[in-house]
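Below is one structure, written out as structure tokens; the observations come after it.
As you look at this complex, bear in mind that one protein chain is not there, while each of the others sits in place.
Now for subunit A:
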């Protein structure tokens, strides 16, 4: 099968020379232009904020601690939103 392998290799080289094979994309990279990325960042920020808001509100209702846990968890939610956005651009990846 030596000539077969040789043919595959030469075919691969020829395809690469003609630009027929797109360069392999990095893993975890999501498609989307400026609109897609902007929308994604917005959704990530707001969803984490909503979760923080919901947790703070529920804990306040449960424990009767006034607005304080709500205020705390809104801040934590905003931080989680920034963390989400960070992960969009810097995926947390260990060795496969």
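Criterion: a residue touches a chain if its C-beta (ideal position, glycine included) is under 8 Å from a C-beta of that chain, and two chains touch if they have at least 3 such contacts; residues count from 1.
As a working rule, contacts and distances are computed from a predicted model.
Only one chain is not pictured, and the protein name UniProt records for it, out of "Ger(X)C family spore germination protein", "High-affinity branched-chain amino acid ABC transporter permease LivM", "ATP synthase subunit a" or "Acetoin utilization protein AcuC", is "ATP synthase subunit a". Interface note: of A:14, A:50 or A:71, the residue touching the hidden chain in the full complex is A:50. Across the interface with the omitted chain, subunit A contributes residues 27-28, 30-32, 36, 39-40, 43-44, 46-48, 50-52, 55, 73, 76-77, 79-81, 83-84, 87, 91-94, 96.
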